[in-house]
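Quick one: structure below, then a few questions.
Excluded from the complex is one protein chain; the other protein chains are retained at their positions.
Should a chain be cited, it is by its letter among A and B, assigned in written order, with residues numbered from 1 in that chain.
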Amino acid sequence: MASTIRVRATSSGETTEVQALIQHPMDSGFVKDAKGEIIPAHFIQQLTFEYDGKNVFTADWGGGVSKDPYVKFAFKGGKKGDDLKISWVDNKGATDTTTAKIQ
Amino acid sequence: MKLRSAIHLASAALALAVLTFASAPPLAAADTIDPVADAKAFRKFFTDKFPKVKLEDFVNGPYSMNEDLHRQWQEKEQFPPYEFSLEMGKEMFSKPFKNGKSYEDCFPNKGIAIRQNYPYFDEKEGKVVTLELALNRCREANGEPPFSYVRDEMAALTAYMAFTSRGKPMDIKIPNDPRALAAYESGKEYFYTRRGQLNFSCATCHVQSPGERIRAEILAPALGILNAMPIYRSEWSGMGTTSRRFTTCNSQIRGVPLTPQDDEYRNVEYYLSYVSNGLPISGPGARP
Partner (left out) sequence: MRNTTLKSALVLALLAGGATSALAAGAEDDFKAAYAAADAANKEAGKLRNQWTTTAATLAAAKKAADTGDFDKATASAKEAEALAKASIFQATSEKTRWRDLEIR
C-alpha cells in the first residue's frame, strides 16, 4: 500500500520549506455515526520531521486536528539531495514513515 | 407561538410580495426560449458586477471574490487536499468490472477528456443525462451495483474524469429539439424558484449575493459554478458530488431534497452548465 505521507521539501540555500499531506482519519472520538454510536478516537499523536539526525519539527496532536492534515513549515539549513525523514504515531500505536529527498 | 406568528408574517409577506410584483414584466411565451441570449445576458451580468475578475477566474468561485481566501487557496493548490480522492478515482476508473469490461467501453474517447460535454440531452430517451448518471448506467449495464450519488466513490470517479478535462472549455449543446429546450427552460425555472422555509432560490445566493457572506462562508457567483465540480470541501472533510451539493443546498434552506438525479436536478445542471459554456473546467476543486 502506498505511503500515507506526501511530502515536498525545497531548499532555497539558507532555508528549506517543507509541505506535507498525510492521509489519516483523525477521528476526534466525539462524533457519532449514522446509527448514533460514537466513532472511536483515532488520530495522530506525534508527527516528526528529521534532518541530519535531528528533529527539525515535532507536532503533538490531538483530536482537534482535521482529517488528512496538511502541514507547512520551514527550517534553517537543509541541502538539495539530502534526506528528510517523516514519521507519525497514532493513538492506536500505528505508525508510518517515509524519507524524501530535498529538492 | 413565536413560530406561528413567524409563519403568519411570512404568509403576509408573500401575499404583499405578490401584490407588489403585480406589475412584473409579462411572461415570455414558451416558444421564445432563447438559450443563446440567456447565456449572453448571464455572462454580462457577472462580468459587469465584477469587472476586475478575469472571465476564466469565475470558475474559482469564492476565491475570485476575496483576496485573502485566494492567497490561501493558491498555497493549498500546491499540495491539494483532493489528491487522495483523485488517486482513488483514477484507480477505480482503470479497474475492470467483473465481466472484464471497463468504464472506457461506455464513453467516447475512452472516458478521457470528455467531462466538458456533460450534461447532454439524450434524444432517444428525451431527457438530460449527467456524468454521474452515465457512470452508474455504465456500471449497471455491466452487472455492477450503482454507487450512491452522494458518497465518496462517485465523487472520486467524477473527480478523475474532471481532472482529465482540466482547462477545456465547458461545451454543453442544446439540440434543436423542443424537448431539449423545455428541459433547459425547466432547469432555468428551478434555478430561480424560491423554495424551502427560508424562501431562497439558487439565485438568491449565487446571483443576488456572490462575494457576500452567508454565515462564515463567502458565496460563489453562479457563472462557472459547476466548472469546478466535484469539490473537496473542508466542511465535508472530503470530495463531494454535484448531487450532494444540490441536495444539501435544499436542506440548508429547509426544503426537503429531491432524489439525486431527479429530473429537476438534471435540468438545473443542464441550464447552469450551458450558461457557463466557454469557461474552463477546473475540477476537481477545493472549497472551504
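By our rule, contacts are C-beta pairs under 8 Å (C-beta built on N, C-alpha and C of every residue); 3 or more make two chains touch, one makes a residue touch a chain.
Just so it is clear, the model here is predicted, and its values are computed rather than measured.
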Shown chains contacted by the missing chain are B
The listed residue (B:N66, B:T204 or B:S237) that touches the chain absent from the view is B:T204
Which of B:P146, B:G196 or B:P288 touches the missing chain? It is B:G196
Full-complex touch with the removed chain, picking from B:P169, B:G211 or B:G255, is B:G255
It is residues of chain B that touch the chain not shown, namely 3-4, 7, 10-11, 14, 17-18, 21, 24-25, 27-28, 38, 41-42, 45, 188-189, 192-197, 199, 201, 203-204, 207-208, 251, 254-256, 258, 264
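Throughout what follows, only the chains that are shown with their structure count from here on.
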Between chain A and chain B, the Cα-mean centres are separated in Å by 34
Chain A contacts chain B in the complex at 2, 6, 8, 19-21, 23, 66-68, 70, 72
Chain A partner, complex, touching residues on chain B are 75-76, 78-79, 81, 83-84, 87, 234, 237-238
